[in-house]
Every structure is written in C-alpha cells, then in structure tokens.
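Below: one structure in structure tokens.
Only a single protein chain was left out; the remaining protein chains are all shown in position.
By written order: A, B and C. Residues from 1 in each chain.
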Amino acid sequence: MDTAPADGLITSAWLLIALPLAGAAVLLLGGRRTDRWGHLLGTGTVVAAFVLGLLCTLQLDGRRLDVELFTFMATGSLDVQAGLLFDPLSAVFVLLITGVGALIHVYSIGYMAHDPRRRRFFAYLNLFVAAMLLLVLGDNFVALYVGWEGVGLASYLLIAFWHERPSAATAAKKAFIMNRVGDVGLALAIFLMFAQLGTVAYDGVFGAVGTLAGGTVTAIGLLLLLGACGKSGQFPLQAWLPDAMEGPTPVSALIHAATMVTAGVYLIARCAPIYDETPTARAVVLAVGAITLMIGAIAGCAQDDIKKVLAYSTVSQIGYMFLAVGLGPVGYVAGLAHLLTHGFFKAGLFLGAGSVMHAMNDEVDMRRFGGLASRMKVTFVTFGLGYLALIGFPFLSGFYTKDAIIEAAFDRGDGWGYLLGGVAILAAGLTAFYMTRLMLMTFFGRPRWEPGVHPHESPSVMTAPMVLLAVGSVLAGFLLVVAFPLEAWLTPVFGEPEAAEHVVAPLVVSILVTVVMALGVLTAWLFVGRREVPVTAPVRVSAVTRAARRALYADAVNESLFMRPGQWLTRALVFVDNRGVDGAVNGLAATLGGSSSRLGRTQTGFVRSYALSMLGGAVVVAGALLAVTAG
Amino acid sequence: MNTFPWLLTMIAVPAVGAAVVAALPRGRDESAKRAALGVSLLVLLLAVLATVAFDAGGERFQLTTSVSWIPDFGVDFALGVDGIALVMLLLIGVLVPVVVLASWRDEPTGHRSMKTFFAWLLLLESLMVGVFAATDVFLFYVFFEAMLVPMYFLIGSFGGPRRQYAAVKFFLYSLVGGLVMLAAVIGLYVVSANELGEGTFAFDALRQVEIDPGVQKLLFLGFFVAFAIKAPLVPFHTWLPDSGAEAPIGGAVLLVGVLDKVGTFGFLRYCLPLFPDASRDLAPYVLTLAVAGILYAALLAMGQSDLKRWVSYTSIAHFGFIALGIFAFTTEAGTGAVLYMVNHGIATGLLFLVVGMLIARGGSRQIGDYGGVAAQAPLLAGAFLVACLAALALPGTNSFVSEFLVLVGSFPTRPVFTVLATVGIILAALYALLVYQRTMHGPPRGVLLEPSPETSAPTAGAGGGATATTLEAPAAAPARLRVRDLSRRELAVAAPMVALIIALGVYPQPLIDLIEPAVAATMSDVGADPAGVSPQAPVEGTD
Amino acid sequence: MIEAPDLSLAALAPLLFVFGAACVGVLVEAFAPRESRHPVQVAVALVGTLGGLVTSLLLAGEGLVTAGGALAVDGPAVFLQATIAGLGALSLLLFAERSLDPARSAFVAAAAVPAGSPRDRELMTAPRVQTEVYPLTTFAIGGMMLFVAANDLLIMFVALEVLSLPLYLISGLARRRRLLSQEAAVKYFLLGSFASAFFLYGLALVYGATGSIRLSAIRESAAGAGGGVLLVLGLALLVVGLMFKASVAPFHAWTPDVYQGAPTPVTAFMAACTKVAAFGAILRLLYVAFGTSEWTWRPLVYGIAIVSMVVGAVLGLTQTDLKRMLAYSSIAHAGFLLTGVIGYGSGADGTGSGLGPTMFYLLAYGLTTIGAFAVLTLVRDGDGEATHLSKWAGLGRRSPLTAAVMALFLLALAGIPLTSGFTGKFAVFRAAIDDGAWPLVVVALLASAVAAFFYLRVIVLMYFSEPAVDGPTVGVPGLPTTIVLAVTVTATVVLGVVPGAVLDLAEQAARFVG
C-alpha cells in the first residue's frame, strides 16, 4: 500500500478542516455581532465540507493520496510534517462526520433556538468537526494526536456548555481527564515508534513495523489500545461517557454517539498493520470489546434517564465494534460497517430523545414520560425505526452489521470464538430488552407527566434531520453490506478479504440472533409493558439491579482507587512541603537567630570578661602555634 | 548591519529609560507609564531587528561586542547571542511591554508612586537582557546577581501583604545560590589559569579547557545549585510560591517568565558545555529531581487554595519538564526544552496576567472566593481557559510542541524518566481544569457576588446561565454576579499572548530553526550526536 | 665614632607632613584665639592629611628601607599610607561637620566637666566647640601611617601606641550620651593597653629568640632555626596584639561597645583607618618577618578567619542598634580580609599573593564604611543620632535620597556585584582559592550570605515598612559631610563598576622590601 501525491480537487482536502475551523474562528472572535447569523454560518461550513468531501470521495477510486501542507516540527532526527492522507478509510469517516454533522447542525438550529449562547454552541460544534476531520485525515500519528486531543477539547467545551450546572462542569472535567489517561497511552506509543523507527508518519511506521521485535509491537499495540479505550469509553475507561450526557442533546448525538467515541475504532482499524503483527494485542482488544459490550448492555437495562440508556447502549455498541476489529482482517470491515450504521441510528435515537426532552421541558426521567406516541407522531416513528435498527430487527441496518460481527466472531472457530459469539448474542438480547423498555416507558402506557407539561411535536427544522437519519437507519445496512459492499471499497486499505469459511452458517446465526432479540423484547414487555410504571424508581430491588443502576460500580471503583487516595496524597504533600521542605529552611534561619542571641549574651559588657576572652584567645593561639610547630 | 552593537543597545536603552523614568518629578505617573511603554516597545523592536540580523546558520555567537573590562581579573565586557539566548531576548521583548500595559492601572500598596515601579521594571529588563547576552562568565555572574536587586524591590515595595518575608526569602535564596556559584566561577578561573597559563572568563576559551573530572564535579555542583535554586528544581523551590504569590502581577510574570529561565538557561549554556563529564555522570540525579518535581509540584498545585501560589506550583512542574529535556542529552529534547522556556514564559505569563485581572475584580487570591465567572465575563473566562489549556499542553497551543519535543526526545535515551514525566500530563490536566471549573464554572458565588440579589433581565453573557439554571439547576440562586468583562486595555494585554500561544502552537518551526543549531552544538559538547537520536538508537534503559 | 643613620626625607615626607600638622595643631591650640581655632585646626589637619596623601601618592613605586632600617617605604607602605591619609581626611571632614548637631559639634565642649552636671548642661547649648580632637586625630593618623611602614618591632610598638592613645581619648569625647562615650573610652583603653602588653611581651620573646627586632633579621633566623618555642610564642603574642586592633574574633569583644559608645565620626575613623593600619602591620609582620615559616601561622590564620567571619555574621543577625550592627559587620569583614591574607602566594615580597587584593579590599571597605557612618550622622532625633533600627522604618519614604545612599552602602557591604564590596570580595577570594583554600572561601561565602540578611533587614525597614510615627528627622548635611558622602558614594560605585585602575595600583604596590 503506497501513497501518491494528491491531485485534482483532493489537493484542496485541507479545506475540509479549514472550513469548519474558519467558521469556529469567526463565531468566537466575531462576538455578539455574529449572533444573528452565526448558526447559519456554522451549519453552512459543515454542509460545504460535506459536499467537498463527497466530491473528493468520488474522485478517489481506491487510491491513497497524500496532501503535504507544511513542516510542523522538525529537529534533530525528528521530522513531523503537517500532511493529510485521503484514502477510502478516511473518506468514509469524512462522509460520516460531515454528513451526520451537517444534519445535527441543522437540528441544533431548532434545538438551541432559545439559548442566548447558541452562537458559541455552533462555534464549538464547528471546532469539533474540524478537529475530528483532522483526526481522521492526518497522515501521521502527531496529526492524529492533535485531532485526538482537539476533539477532547471540543467535547469538554460542549459537555460543559451549560456550565452553571455543577454536574455539567464536573462531567466535562471527568471526560477530559479520563481521555487524558488514554492520551498518555497514545503519546507513549508515539514515543516508542519514534525511538524504534525514527518516524511518526503512517507510511514510515506501517512500512517498518515488521522489522520490530514482537514485544515492542505488542507494547505499541497495547498503548494505542489504551488511547482508544479512553476516547471510545471502553473498559476500563468507560465511566465518563454516560456522564457526558450532561451536554446538550445534539452534542450527545454527534460526539458521544456518532463520531468522536468511534475514534478508537478508527485508530485500531488505521493501525491494522500494527495489530496484524501482534495477536496478543488483538486478543486484549477482543477482551476489552467483549467486557465493555456486556457492561454497557447490563447497565443500560436499569437506567431511568433516557439519555443514559442511550449512552450505555452506545458503550456496548462500540464494544461490538472493538470486538470486530479485535478479530483482525475478517473483522475490520464488519466493525466499520457497524460503526457507520450505528452512527446513523444512534444519532437518530439521540435526536429523537432530544425532541422528547424538548417537548417535556428537558425532563429526562423516563418514569415521567409515557403515552407520547400519540402526541409526537414524527418523533415516535423516526425513533421507532432507529430502535428497530439498533436491536437488529431483520433487514434493518443493525441486523446486517451486527450479524456480520457475530458471524466473524464464530468464524474464529476455536472455543474463544464460540464464547465471544455467545456473549455478542446475549448482549443482543439485552439490547433488545433495554431498548424495548425505553420505548414502552416513553411512548406507550399512561402519561406520567409532571403537571404543567404539554408535549408537542418539534419544529420541522428538528424533525427533518430525524427523518433523514431514520431513512439512513433503515437502509444503511442493506446498502453497505449488500448493495455497495463496504468491503470492496476498503480493499485498498485492508487488502483482499480472504473468503472466510463459516463454522456456523450465517443463516443459523441470523435466526439465532433474531430469536434472542425477540426474547429480549418479550421480557421487556412482560416486565414493563404489562404493568404500571412507578413514577419513582422502586427502592427494594435485587442486588443485580442495584449493581446495574450503578453501572457495575465503575465510579465507585475509580473514586476509591484514584480520587480519594489522590486527594489524601495531595493534602499530605502540601503539609510536607510547608512543614518539611520549607520548614527546614525556616528552621535553619530560626536556629541561626537563636544561636545569635545566645552568643550575644557572651557580650556581657564587663571589661573583665572581655579581658578574659582575650586572654583565653591568646592562650589558644599560642597553644595552636606551638602544636603546629611541634607537630 | 551586524556591526551595529545590538545587544549593547538593548541593555543600554532600558537602563537609560529607567533613569529617565526615575528622574521624573513625583506624581507624574501617567508620563512614567507612557515612557516605560515606549521604551519597552523600542526594546522589542530592537530584539526583532537583532533576530533579523542574526544568521541561524552562522557561527555560534553572533552580534558580538567585546571590550576589556577588568584586565586584572581577565574579565571582558563580552556580549553575544546564540539561538538560545536570542529567543530569550525575544521573549523579554514581548513580555515587558505586556507587563507594563498590565500594570497600567494597578493601585500599588501604600502610596507608592508608579514611576518607581516602572523604573525598577525597566532596570530589570536591562539586566535580564544582559544576563542572557553575556558571553563572559564573570559578566554573566554580575548580571545574575544584580538582577536580584530590582526584583527584590519590585516584590518588597509593591507586593502583597507578606511582601517583606517574600522579598527577603527570594533575595537570600538566590544570593546563597549565587555565592556558591561565585566560588565555582573563581574556581573555574583558577583552573583555566593553570590550564591555559592565563586565567580567563571567556565562555569560548573555557569550553576548550580540559578539566579533571573530580574538579568538574565540584564546579558543576557550584553552578548547578545556583541554577537549581533559580529554576527552581524541587527541593530548592519553596521560595517561588511565596515570591510568586506576593509579587505584583507584573513582577510575577517576569519572575516566572524570564528570571527563572536563567536557571535552565544556565544548565544549557554553562553546566553542559563546561563540565561535560560531570554533566553525564550526574545527569541521573538531576533527572530524578526533574521528574520528582514534575509529579510533586503537580500534586501540590492541586492542593493550593491561593491562585497565585497555584500558578507558581504549576511553573515548578513545568521547570521539571525543561530540566528533563536538557539533561536527556538529545538535540530533540534540548530544542524542546529551549522552546519550552519561551512557551512557558508566554503561557504562564498569560495565566498570571489573567489571574491578576480576576484578583483585581474580586480583591481576593483565594480560589474558593470565586465561582461562575464565565457566566458574565466570557472574555475573561476565555482567556483563562486558553491559559489553562496551554498550561496542560493541549495540542494547538505552543506548550504542546515543546512538551512533545521534550518527551519524544528524552524517551530514546531515558525511557523510564520519560514515562513517569508523561504521567505528569494527566496531573497537569487535573490541576488546570480543577481550578478553571472552581472559579469559572458552576453557579455564581464568592466575592464577586452582589450582596443584593436583583432580578434584572439577564445580560447576553448570563442568559444561557438563566435558561439553563431555571430549567435544570436546582433552586437557581437569585443573587447575580456583577463582573466587568475585560476592558480594552486588558484585552490589549491578553490578546497578543493568546495570539502567540496559538501561532506558536500551529507553526513553531521558525523558532525551532533558530534554536536548533545552538542546542546541537551544546549536545555535541556533552558528546551526544548533534544530529539527534538516530532511528534504532540503542536504548539505554539503565536509568 | 657613630655614623648617622641614613635618612631619606623624601621617603618620610608623608609622615613628616602629618606629624608636622599635628604639632602645629597643638601650637594652634595653645596660641590661637578660641573663636578662630576651629577653622584653623580643621584647615591644619586637612592640609596635613591631604599633604600626606599627595606625597605618598608621589612616592608610588618607591621601594627602600630608610631611617637606619627602621622604616620600609615600599609599595604596601605607600599604598596603605595613602589610604589612611585619605580616609583620615574624610573622617576629619566628618569631625568638622557643624550644621547637623544643634550644638554645632559632635564633641563635648569640656571633657573634664562631669557628665550631667549643671555646667555640662549649660555647655550643651554653648556655642563653644572643642578643637583638641583635630591634633589628636592627626597624631593618630600619623601613628597609623608609621604603623604600616614600621620595619622593626619597636617602631611598630611605638606606632601602635601613638595611634591608640589619641583614639582612647577621642572615643570618650561624645557630646551626647556622654556616659556611654566615657564607658567606651575606659573599655577601649583598658583592653587596648592590655593587648599592647601582649604585643610587647611577644616583641620581647622574639627579640630573645632572634637577638634582633628588625623584621628582616627575624626572617633570617626564623628561616634558619625554623623558630624555637620562644619565637613561636612571640609570634603568637604579636599576632594577638595586632588582631586586637584589627578587631578580629576572638579579640573583638571591645569592638561593638566602643563603636556604639564613641562619637559616630570617631567610630567611622576607627572602623576605616584602624583596620587599614592593623592589617597593614599584620601583613608586614606575617609576610616579611615570618614569610619563610608561613606554614606555622597559616593554619592559625585560617582558623581565626573562620571564627571571625562566623562570629561577626551570626552575632550581627540580632542587633538592633545600627552602629553595633556595623561593628559586627566589621568583625566579619576582618575575617574576609584574613582570607586574603591566607592567599600567601609565592615569594616573601608578596608577589602574586593576596597582598594586592587585601589592600584593595581595605581601601574599598574603608570608603564604604565611612560613608555608612556618615549617613548615620544624618538621621537624628531628640538626643543625637537615632541609631536604633526601629527608628529607620520607612525612611525610604521620608527621605528617599538618604535611604538610597544607605542602601547602596549596605549592598556594598553585602558584596552585591557592581559595588566595590563585590570587587574586593572577589579579589581576596580569588587569591585564597588560588592558594587552594577553597573550603575557607565556601565558609566565607556562606558567612556573607548570613551577613547579607542583616544588611537586607535595614533595607526592608527603610523601604518596605510604614514610617514610624515618631520617626527621626533627617538633617541637611553641611559641606563637609556632603563631600564625604559624595566621595564615598562615587568610590563605592566606581570601584564596583570600573575597578581596573585601582586594582592595578594595588597589584603594582604589592611588593615588600626589607
């Protein structure tokens, strides 16, 4: 796989990043005077980027094109060029980001209409899009890292958009910090590459990775994985993602469902050449994926906050993707396909949730919903389609992509394969359960609204994107797997797919999955649908439920393992620094002063004592001299 | 063009300016300010022109001036800059006008006239230029010590409540270090006299002297202690939080931004080239101090309740990174370290300035006395955020470039230390964002809160807060902040710094090109490959 | 048949000038009418000292032994004579200041009148001023100049007495706080003569050991015999006598009391000139007489230097009276000077040794310290000078110029670069390290760091603290004090910024003969 210099329109691929960045700059620097048209500009830049991206993609036909921009930093043997790599993989992401991004921008026009800080909101959104595009377009790891932390910043700003709310501010900080933990892994991986290969460019690294010792490659792979876990909310760094729902709902849709959180998957797919060299690291990726998808699914079953449910669902869906890419060549495409479809239906679901909250005065507790189907038809339908797509209802997008992953898992053929496949299927059942529960609690049953709440359908500027995404959720799977196979499109990146001989016939898998899914739906109906939903969450519940509600105690663990000891350590060190280090110095000064005044006492003022001291001195001097000469 | 004595002029201009300002009649503060601003801008212009006259590819020291000063001591008044010194001069040139502007409307403690303040400031600038431009060790020492006096008066006369304690502490710490260094300076002279027959202080001549390793260690330590106190490295750091907290904002900026850089500059300019063997032997210990400092100071920063002390501790952590970069002995890390000196000067400068603006509004240094400022002073909050992001070295800000270079350059030779240091970037995120959240986010609270809660129509800044709080926040406090957002003058202070932070974060290469040759030369002095750690460099994991 | 000893009047010119002036002064005292005495005396004294200064400068580069070998008019002698004459002139100017004290003079009108008696009180306000101080001081200066040129122990002893006796007297002549002044005189006198008794006994023992008191002769026999017990004991006692004058610990006990009690101009005179003279003698004794057996005294001086630096620096920390503080500072400086003496270098004539640096240090220190005491005379309250630290609070606000000048002197004493103090320290430390005495230098540096603390404390008081409510008034100096301040300030700065020329002089002068 070799890169050619870019040509034609693609030479201006940098505009993809520049446009939204310029938008952000204008909106931030322009201040109040851009308030009136700020949102339009913000949306415009992303739409423009989408169009450009589309055109570039059409010109691409399977090449890997490099856009050299300028020297970022070059000293000694380190040479970091600011350059873009436009290849099928990045093209896919460009389209996802700008496409879904554009829709969500449009949606936000309506959603944030009443917020006086809407302009800044769009600025941040643009900033995010720019950073995300840099992340997927950069042609070296440093560029990736810059985009990587750039999206982190944007996410921080957007989660904390309503920073008057302490919860929002805290959630934003938590997200940033936990991402930083991952970033350390990514950074160390880069250092290791430079130390071993003397380069940080994709081509250089991927070209030479074969020459490295196995241990080193594994180390690099694991460090990269750490970074991926941080960004994608995977175990053990998953705890920040649900809290991130403190941000405005469009943010949750764009950043914490469709695009940013899937960066980890992108990273691993992009680094396929590295992971191909190290089965160990791949195994860890698999484990992480499997664990996370269970955690997410279990936690999702017990949440009452509609956005939290979707958040945990995201966590578990990304778990699927990790599982896929962890499977190696057979899984990359499946994972990416799921990533794309997930991008559609999860974004749609979030937008739907947003529309519901919009109607319910930003109420998020599903126990306060109910019977909204009649009041909000468009939302209900679009949301419903997204729901079906997510649980993998036959022939909707989720069905295709999820099955592909599960098949790939089984295709490993060994015991692990069956285990992973089983887990995946089980999770599919759980997914069906919690999503159905969500549907029932939200749209069906008797209204349990707060007094004074008058649900109403959202304006068309909001519903239009929902409709489009719903369409996407329905068709995407079919299109990407059957009509225009993503596999073919990505061949230049991942090479020819070897025809996998299936250990379990795909049909069997599909049926199995569908049955389990049906079971999930059924149980949900039995538990939630049949009886009245209590307005306040029941207190006396099984340990399992309690654990699920608290997301298997992830936060508790983090607190007791890191936060508390950290705070204690800090307090201790402050004491040490003041009393110990500084105290030593001041102590020395005090000692000098004390000895000074004590010595001063010898200056009694009596002539005779002075004379005595002189005589003593004389004797000492004489003695000393004699000693010297004698000895 | 190179015949023009740039450096001499850059020393003379502010010195004369100081004299003029000091000579102004009492109460003429306005004119004093204008004069100070003019002079400092002139110096900036000179610095830029000097940079133009400087040929990055040329020989090591350029723009040199040298006249015999004290022949009996073999001392010359020799000036000259390499890339490292030059960028520091640029930093001085940038910071001083900003500081002057920032101190424009300060109401100093007591009834002291601002003109004295600006006179000291300009004198300080002159001496700072001198300390970086000196190529004669004796001359360097003279500037090194003389620099204390203006800073001592800036802290002592215009500082906070505990200024006397802080000033004396600052002076004594530096003096002790300086005196130990004096011993080493003299020793160096004597050694050179024995080696060359004729004693000398000229840097270039001294670099040729072969010094016996044992003696090297002693002399190295002499210099090292002085620089480690200045820089400051843990455990020589406790003076900085006091000075940083008590100094007037302008003084604090120059103290942390430039003065302390003399320490790290000294490592690079004097410790490494003059005592290469000792540097190599003692590097592990220095690196231990450096990394310990990164983690220790970061944790301490989290524990601070005083804004200015907080900034000081973050700086101590950053100095750890600089020291790491210097003593890793690779061109990449060294370049990164020098770049770090500049970037830290700008970033922490902005941090101090913004904190100063906040304190000017609230009249309190306690973090706990502020809250929810962002709601009403978005510009202030924005500037603060940029400063915090630069402090945690976010990509896109200048500090990222330098921190990345330091770490990526240190990793091949010193993996263990580098990994530990890298953990420090998590702590950096913590201490920066913790304080940002406490002061800027959350519901309005603290000293800026109006005693009488009034329910006027929310201004644009607070409106979002209004909707959000009424909708989500439990029992939105009726009491409102009333914070002036940045004034035009304050904008003029913050804007250039923010611009520099981003510009140098996106396109640092020009500075790197200035710095690299000098660093490479230094590294070859300590026997490292000036071409940098070549790929597949044998990784000595034995540190 | 005795042939007259050779006598080079030219070489003796400085001495003749000063002693002549002193004698004239006595005559003036006897015959001139009282009202015209003061100006005349001042004039005579100044002419004498300045004459001494000029002539000794003309003698620069001279190097001969004269007066039958009793006097060595060589580089160090001439340099130090010039220094003493110059510093003496400055001190005399301080004596002559009449515009500061409401009683027109710092000296008591009639020393014989009991302090506090009615007569004393009426004299307090009388216009009558006392003029005996001028000839007395001139004699002292002469004695000092003789001291540094003495080439045999007897002359040294005589010179010692000639310089001491007038000092005993004038330190008791303060116009205000007479009790303190008299007490200072008594203490100084008793301890001083006690010390000279030691010196004398040492002289006797050396004479006994070597059969001669000529320094060169002593050197020969010391080199030959390596010095018997007698010689060593003699050396010890001589050193004690001289160290006392130089106020080196542990022979410093008198210094704080006398400095505090004596009239400030006299203190200035003692602090500057006596130190120069004493160190001149020490250098000559150690280098010329015992130069060949330096291994005997070097460890001793090494130790004494450390003791002196530490005692001076540490005890200075807690002083609350400025004059007392400066006394301890002078003890510490004596230690620093000894580090210069340690730098013995090569060759008994002192070439390439600490001799030149030490002499430079003496000059620099003398000028600075006179200046500091001159500032002290300006700051006054109800009864004379306000020397208590607390009175100086906020002086920087009340009279910036005075405070600035004082700050300069303090920084110089602390040895901050670009002041004469730094140049001097650097020079002597370099000499010491050159001779391998770097541990001593490290101690010295730490000591000066400690000492810096109490200098800083004064600056902190003057600038960083609020003015005291009953603060002192800062008198407007008359012409003499103004001259002194101008000279000392200039010297302190010049010797710090461009010391080259003077360092050269000192280096060229660093040649002992005889």
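Please note the rule applied: a residue touches a chain if its C-beta (ideal position, glycine included) is under 8 Å from a C-beta of that chain, and two chains touch if they have at least 3 such contacts.
Everything that follows uses one rule, which is that contacts and distances are computed from a predicted model.
Of the names listed as "NADH-quinone oxidoreductase subunit K", "Multisubunit Na+/H+ antiporter MnhF subunit", "ABC transporter substrate-binding protein" or "MoaD/ThiS family protein", the one that matches the UniProt record for the absent chain is "NADH-quinone oxidoreductase subunit K". Seen in the complete assembly, the chain not on display touches A, C. Listed residues C:Ala72, C:Ile213 or C:Ala393: the one in touch with the omitted chain is C:Ile213.
Checked against the full complex, the candidates C:Ala204, C:Ala404 or C:Val513 give a single residue touching the omitted chain, namely C:Ala204.
Checked against the full complex, the candidates A:Leu9, A:Leu95 or A:Ala611 give a single residue touching the omitted chain, namely A:Ala611. Among C:Ala10, C:Cys23 or C:Ala115, only C:Ala115 touches the chain that is left out of the view.
Annotation for subunit C: contacts to the undisplayed chain at residues 111-112, 114-116, 154, 157-158, 161, 165, 168-169, 172, 178-180, 182-187, 189-190, 193-194, 197, 200-201, 203-205, 207-208, 211-213, 256-257, 260-261.
Mapped onto subunit A, the footprint of the missing chain covers residues 600-601, 603-608, 611-612, 615.
FYI, only the chains that are shown with their structure count from here on.
Centroid to centroid, with C-alpha atoms defining each point, subunit A and subunit B lie 35 Å apart.
Taking the mean of the C-alpha atoms as each chain's centre, subunit B and subunit C sit 45 Å apart.
Averaged C-alpha coordinates give centres for subunit A and subunit C that are 79 Å from one another.
Shared interface positions of subunit B, i.e. residues touching 2 or more other chains, are not present.
Those residues of subunit C in touch with two or more other chains do not exist in this structure.
Against subunit A, in their complex, subunit C makes its touches with residues 186-187, 190-191, 194-195, 198, 226-227, 229, 232-233, 235-237, 239-240, 244, 250-251, 253-254, 256-257, 295-297, 299-300, 303-304, 311, 314-318, 450. Partner subunit B is touched in their complex by these residues of subunit C: 397, 411, 414, 416-418, 422-423, 426-427, 429-430, 433-434, 438, 441-442, 445-446, 448-449, 452-453, 456-457, 459-460, 463-466, 498-500, 503-504, 507.
Across the interface of their complex, subunit B is touched by residues 28, 32, 35, 70-78, 114-117, 120, 142, 145-146, 148-150, 153, 156, 160-166, 168-170, 172-173, 176-177, 180-181, 183-184, 187-188, 190-192, 194-199, 361-362, 566, 569-571, 573-574, 577, 581-582, 585 of subunit A.
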